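For this depiction, one protein chain was excluded, whereas all remaining protein chains were kept in their positions.
Per-chain residue numbering starts at 1, and chain names A, B, C and D are given in the order in which the chains are listed.
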Amino acid sequence: MKNKVSFASRLYMVLIFVFLYAPIAVMTVFSFNSGSSTYIMDGFSTSWWVEMFHDTAAMNALKNTVLLALVTMVVSTVLGVMASVGLFMQKNKLYKKTMMNVTNIPMMNPEIVTGISMMLLFVFVGTLVNVKEVLGFTTLLIAHVTFCLPYVILNVMPKLRQFDMNVYEAAVDLGCKPFKAFMKVVMPEIMNGIITGCIMSFTLSLDDFIISYFTNGPSFQTLPIYIFSLTKKRVKPDMFALSTLMFLVILVLLIFMNIAQARAEKKEAAK
Amino acid sequence: YEDYFSDEQKAYYKSLGLQGTTVNVYNWGEYISDGGEGSMDVVREFEKLTGAKVNYTNFESNENMYSKLSGGGVSYDVITPSDYMVERLIDEDMLIPLDYSNIPNMKYMREDCLNLPFDPEQKYSVCFNTGYTVLMYNKKLVKEKPDSWKVLWDEQYKGKVLMFNNSRDAFAIAQKLLGQSLNTQNEQDWVDAAKLLAEQKDKVNPVYVMDEVFNLMESGEYAFATYYVGDYVLMNENNPDLGYAYPKEGVNAFYDAFCIPKCTQNKKGAEAFINFMQEPEVALANEEYIFYASANKAVQENEECSLYGNDAVYPDPAPKSEVFENLPQNILEFENNLWSSVKSGNLSVNSKKTERKIYIESGIVAGVVVIAVATYFVRKRKKDKEQDLGDLYEQN
Amino acid sequence: MKKSSLSQKMLDKPYLLWSVLFIIVPLVMVVFYAFTDKTGAFTFSNIAQIKNYFPTILLSVLYGLAATVICVIIGYPFAYALSKHSVNTQRTMVLLVMLPMWMNFLIRTYSLMTILGDSGVVNNLLNALGLKSVHMINTGGAVIFGMVYNFLPYMILPIYTVLSKLDNSLVEAAHDLGSGRATTFRRVILPLSLPGLLSGITMVFVPCVSTFYITQKLGGGQIVLIGDVIETQFQSANNYHLGAALSFVLMILIFVCLGVMNYFDDGTQDGGVVI
Amino acid sequence: MKKIIDLKNITVSYGDNTVLENLNLYINEKEFITLLGPSGCGKTTTLRAIAGFVKPDSGDIIFEGKRINDLPAHKRRVNTIFQRYALFSHLNVYENIAFGPQLQKKPKEEVRQIVADMLKLVNLKGFEKRPINSLSGGQQQRVAIARALANKPHILLLDEPLGALDLKLRKDMQRELKNIQQELGITFIYVTHDQEEALSMSDTVVVMDKGKIQQIGTPEDIYNEPVNAFVADFIGESNIVDAIMLEDYLVTFGGVKFKCFDKGFDKNEFVEAVVRPEDILIREPGTQASLTGKVTSVTFKGVHFEILVDVNGFIWMIQTTRDDIHVDDTIGMHIEPDAIHIMKRSEYSGEFGDYSSFSDEMDHISDASYNWEDENEEE
Partner (left out) sequence: MKKIIDLKNITVSYGDNTVLENLNLYINEKEFITLLGPSGCGKTTTLRAIAGFVKPDSGDIIFEGKRINDLPAHKRRVNTIFQRYALFSHLNVYENIAFGPQLQKKPKEEVRQIVADMLKLVNLKGFEKRPINSLSGGQQQRVAIARALANKPHILLLDEPLGALDLKLRKDMQRELKNIQQELGITFIYVTHDQEEALSMSDTVVVMDKGKIQQIGTPEDIYNEPVNAFVADFIGESNIVDAIMLEDYLVTFGGVKFKCFDKGFDKNEFVEAVVRPEDILIREPGTQASLTGKVTSVTFKGVHFEILVDVNGFIWMIQTTRDDIHVDDTIGMHIEPDAIHIMKRSEYSGEFGDYSSFSDEMDHISDASYNWEDENEEE
């Protein structure tokens, strides 16, 4: 029995999608502007796309962003998985509950407050140890890992809860040492959660602006920061080209993620 | 790519031993020739010649730069504050003296750009550009060339005015209209100016912008803008409908200068960069790209330069003008608070009205919430009683 | 029960250390700055100054509420309609809803300027249709529009997630007991989707109240919200202490709002917001 | 007795998959009827068609004389108890039970009275304010019953209502449900795949397989006179043996002739004989015994022993209370004529009834290399 979706609801959904995609469409269109305006379309040209690749600062920022996102992903995933497993096994309920609540803070706190609080800490520590340039890659990394960790934990935790502890015990029972048993049977089962957490960290880090804005330094600019400084200046269509490019990259990434997820779900459903 | 430099120059920069070092440059936005439209990519050229890596970042106002610098946690090697900010930084002991032996290109400097009042001993700064603030207008929307800042208070241009989004420059306009000195230390003067600005906010709802002015003004949507003259020329290139005026009340004349802050970690690199910026080729490239009057004699005297004799950049006769000076701390804070009040509308005539409106709306919302919560509890009580079935069990 | 060896006990300790250092201590720093002056002496003056910003804070809450309410009004029906499609369509559509979210929000907001501008896309369209231009940019409306645009997906997704997991037999049970479609929606579907709705509200309300970029780009400085004030204190006014005090207040405000909301989600289902 | 529901030629399919095929079934007022069958045979689908959640592709659903194919679910005077309760977890016990009456805009006092009555009925007095999540499985089950009954339905549909409960609780609830049905005089249409449950509760049992009705009858009919090997095997343990009907009242199997009570078959027709394990009497070999075999297994079951006997390669199961039989004993078996039931051959012949190998679900998935990916297709 198929659910019939009414025409009105279809129309409504289309309208919302138009709303959501209009700015992206505008951006894409203007990235092919032959003039240098982001307001008036003069004609078609790919020159801004070429220009974009010559913008060394942009390319450098892109490189930094990806590097930061990758390192953030690795660090927050490793820390997050360890924390999830550790907290999951924790018997002290109060401690566990407290930690889970602390985990929620970066997600609930306004980003601007998170960003500021970390900047205050970094600068304070910087003056304490008398380092002139604390704000940079390290502080960005710390900040990014901090706001990604909750997402890793919140993705892995439920998988652990779903996980039948007997399976781990079965491995031990069959002669596996505890750590090996964890790697051999627990890891594969919570892998989906880990991968989702991993990808989320990557994309969140890739896209973060507000927190980075307060914790970055001149030596390490990320793309969102660079874009922000561009929008503070005269914006030329090459920025739109860059954004369109990023959009495409993320599109591909998301499709990939989605296929992986669909597969995993299929597998789960088969159980 | 073109080869801009002589072997001698190349050898000089190579010999500095800057290879592998980094130079953090903190400059105004749109204030360097960045390689766009076939121009020289100055930063890239410097990197090529010296082998140093430049982290080039931008600020949008002196205050913005000062905040970042004094906040700590960051290290910059070259900054480009304007006159009054140079003075402040010197006062607050945030700059280090320059070693001119590392800046041989001082020889190219215009005499009128040396020993300026903010750095009378020429110890801390190397002037980069000079210029004026200017009133821009869109010929399509404004019939007559304005001659006074007064037009920025004209209600028929409501929503069509772009105003400085930085306190000193914004105040300057009001101060000129009021006939005050830009550097007055009389608090009442500042209050008056602030009131005038608040009145402007009430009347024309100006959009406060800095470098965003480029896109907005070029788009042709706005009638007036206040900005720096070099940037006007740049905008004018993209939108020929734009015109400019030096209002009769007078304008601010400014000098932007290279300095090295205390937090530097590469003083030699910084000096090399400052020196490089004064290479005639570089200074020319900059002037050709950003259209500001260079402090470099070689450029000013270069008849080939497209700006040579440009009457906006080199107005003749020079407009009535005044240069900013640093203000004492208490005035600065006073000014800052006034500026916040202006922007958030606290000072406007409308402000009480607006405030009242906010309170009323908040009151309504709070009322709705209270009523909702109360209803929730009342209903919960009622439900609770309704669901007590004890009495019914006893029956039959 | 597992034998917890030392190494197993240590597993969550790096995270403990991390969260103390980088979650707790920074918040302490905010409080510290909020109650000290430039010399580091204890003072209430920053907190006292906040009264000047009281209208701004209220205004921020009003804007946040307005944007949140609009997001609920347009997001809920969308999520509901979405959950009615076939599984495969749903997957694609969810992807489509998520996509703009992953797109840098600065840029999306920036292109909204191109759309809403006086000679922007919308007005061009209106003119082409022979209609008069409408002034939209640099108004409160544009700011709310920008908020809704940016955060709508955050409203749709959690609601959708709850709705799509809703056990269809509950809906059938309601029909079975004699309730028509509307009543079933009101009495069963809506209350059961409350956890999703609440997390949607949180995810929209918090960033709206504290935003600064949207107001700057789409409000043209006409609309000043608490986020802008804080940003200014740190980025140009150079008054960290006032900034910290304002941040402190903002934080408290939001936690109180969430706490109240949480109270009314009676906690019988999970998926709700936990502070 | 009045027909309350009449299903006429109902066919339901999902895509290519015909789930119900030309189903004909009528149900009388106040009857307790049970649909019994293996998983996937279409029991739930039948209920859903009656409740209005599935629209048959063809055929008529007649309710109290009126065709209700097009009546939406919420307008049918039929209530369902769902397999996994489907209680509203956001409401408490009171609100769950009051859901239906409130919808009918009954006055508040009446609603309270109904809820109180229902709670009394299902033995949950004092639970009215408890949230659903705080109840045990059995208690939730009762709330589901109370909720459905609060609407005073003419028919109550119960889809494996006891499936999630454990044995002891289940037996108690069986009795309770039966009592409720008799007390209220409501028609119950009950779905289960537990034969004992079906036998002990129902007035009428409908045995289904593969979307078709195999047999309709009283529990005793179904148990004692199954129409084919599927029914015989599905309802209790049975020895099913290939037999030849020599003439009316005379059948041969295992090389021995037996008197029986069946007639009306062709001469020498190949048939199947069903003998229930408890109907085989153990005798000294030779004496009165017709079959002789060797005991291969003796299992104590509490009430009785379960004995497997190998008679020329066919393994018979016997249930007896005698405790003096041991493995490897040679025993004789005696079968009275009334213990033998003859069935016509059917599509199910040969599939069931020999205890030498046990029939398990492997029979259905007999090929080890079956393509599991196909199964996954439908996700």
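Just so we're on the same page, a residue touches a chain if its C-beta (ideal position, glycine included) is under 8 Å from a C-beta of that chain, and two chains touch if they have at least 3 such contacts.
Just so it is clear, the structure is predicted and the values come from calculations on it, not from any experiment.
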- Any idea which of D:13, D:290, D:319 or D:346 touches the chain not displayed? D:319
- Query: Which of these touches the unseen chain: D:2, D:267 or D:301?
  - Reply: D:301
- Note on the structure: Checked against the full complex, the residue among D:99, D:127, D:314 or D:348 that touches the missing chain is D:127
- Query: Out of D:169, D:216 or D:244, which is the one that touches the chain we can't see?
  - Reply: D:169
- Item | Residue ranges of chain D at the interface with the undisplayed chain | 39, 123-127, 130-131, 133-134, 136, 138-139, 166-169, 171-173, 175-176, 193-196, 199-200, 219-220, 223, 235-236, 276, 278, 297, 299-304, 306, 319, 321, 323, 358-362, 365, 368-369, 372, 375-376
- Message: Tell me which stretches of chain A touch the chain missing from the display.
- Response: 93, 164, 166-167, 169-178, 181, 184-185, 188-189, 267, 270-271
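Just so we're on the same page, only the chains that are shown with their structure count from here on.
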- Item | Chain pair with the most C-beta contacts | A-C
- Item | Between chain C and chain A, distance of the C-alpha-averaged centres to the nearest whole Å | 17
- Message: With centres defined as the mean C-alpha position, give me the chain B-chain C separation in Å.
- Response: 31
- Note on the structure: Where chain C touches two or more other chains simultaneously, the residues are 117, 119, 234, 240
- Residues of chain D touching 2+ other chains? 379
